[in-house]
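The complex is shown incomplete by one protein chain, all other protein chains being positioned as in the whole.
After this line comes chain A, so read on.
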Amino acid sequence: MTVESTAARTPRRSAGSKAGTTGTKRTRTTAKKDAGTEPQLVQLLTPEGKRVKNAEYDKYVAGITPEELRGLYRDMVLTRRFDAEATSLQRQGELGLWASLLGQEAAQIGSGRATREDDYVFPTYREHGVAWCRGVDPANLLGMFRGVNNGGWDPNSNNFQLYTIVIGSQTLHATGYAMGVAKDGADSAVIAYFGDGASSQGDVAESFTFSAVYNAPVVFFCQNNQWAISEPTEKQSRVPIYQRAQGFGFPGVRVDGNDVLGVLAVTRWALERARGGEGPTLVEAFTYRMGAHTTSDDPTRYRGDEERQAWEAKDPILRLRRYLEASNHADEGFFQELEAESEALGKRVREAVRAMPDPDHFAIFENAYADGHTLVDEERAQFAAYQASFADEGGN
């Protein structure tokens, strides 16, 4: 609350208005963060890799074994390797675009591993780590970025929906799906991923409304990576994002998004609430996008290096490694083996992408309708005749 009231009492003149006539003392375009009002994060592992106690959430990871911890580490390392490979494949012209998850591995692996097989996931376009947890072949994620399809997998084979590029849309689908789950009397849960920028969309607000009103078993998982392309979170919201849930009538919590254990615990809690009929929860994973928004973006235009350096010190992978080493849960052999596995994954992905054929030309006309459509048939026939005219001339 202090964030709002203090800011409202300190009007600032807008900077550098040339014409100057529209800037008044009421024009305040930059939200200022007040020191000391930052909310507490749920954190179970510090950046130094120390396990800290948490009365509320420890129980959700109480029985976790060293093997499971190594598994989380492995997931994060392989996901990062996959992501790095995709980034370089884009640079080599094999992909048209790539949206990197670098820095967000803990948020994705922690939450992804919290889901049960019968849960259903609604991602945006950056959830490569969650896809990994759901068993989606990483190579399948690359088709749309290579430009050979607009999706590329069967959402129902892993309960992992297609990537959604239109910001915020999928939160409503998740809510509706969850309403269906509740109607069916099933005890699975649904999780919807979105960004801090997406939290501004009407669709997201409407999904909050519907899920609250119908007590839908859905977890809204917001990865606050601090940026929506060039706009910082302050340009989307004047209160911390997790606090928005309160106004809709369900709980919100902020977790350290770079702490895989914390994310796992908090997401398990939220999914259990959903399964237990307690309705929606908003989880805000406080994390950082280490790279560019996508390979088309140039972050040097809007942010300095210092910020990234500060976040590098909170690296999710390094933190778990420190913990594994300090607690003797992993030895050198494990890390070496993982290194080799990681290289093999990179190689496999690279080969898979290069072997990915361009789609057949007639794919343009496929699947727009389930029942078929006479106009499509007619246009397909015209297209075929046109293609054939090249064949006659010895082209194609």
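Assume contacts are C-beta pairs under 8 Å (C-beta built on N, C-alpha and C of every residue); 3 or more make two chains touch, one makes a residue touch a chain; residues count from 1.
Note that in this section contacts and distances are computed from a predicted model.
A chain of this complex does not appear here, and its UniProt-recorded name among "4Fe-4S ferredoxin-type domain-containing protein", "Pyruvate dehydrogenase E1 component beta subunit", "proton-translocating NAD(P)(+) transhydrogenase" or "YceI family protein" is "Pyruvate dehydrogenase E1 component beta subunit". From the set A:Asp75, A:Asp203 or A:Glu284, the residue in touch with the chain omitted from the display is A:Asp203, counting the whole complex.
Check A:Arg91, A:Lys183, A:Lys347 or A:His361 against the missing chain and you find that the one touching it is A:His361. Here one chain is not drawn; of A:Ile64, A:Ala84 or A:Leu97, the residue touching it is A:Leu97.
Taking the complete complex into account, A:Ile167 is the one of A:Ile167, A:Leu282 or A:Val353 that touches the chain left out. By the touch definition given at the top, chain A reaches the unshown chain through residues 14-23, 27, 29-30, 96-97, 143-150, 165-168, 197-198, 200-203, 228-231, 235-237, 296-297, 301-302, 358-359, 361, 363-365, 368, 373, 375-376, 379, 383, 386, 389.
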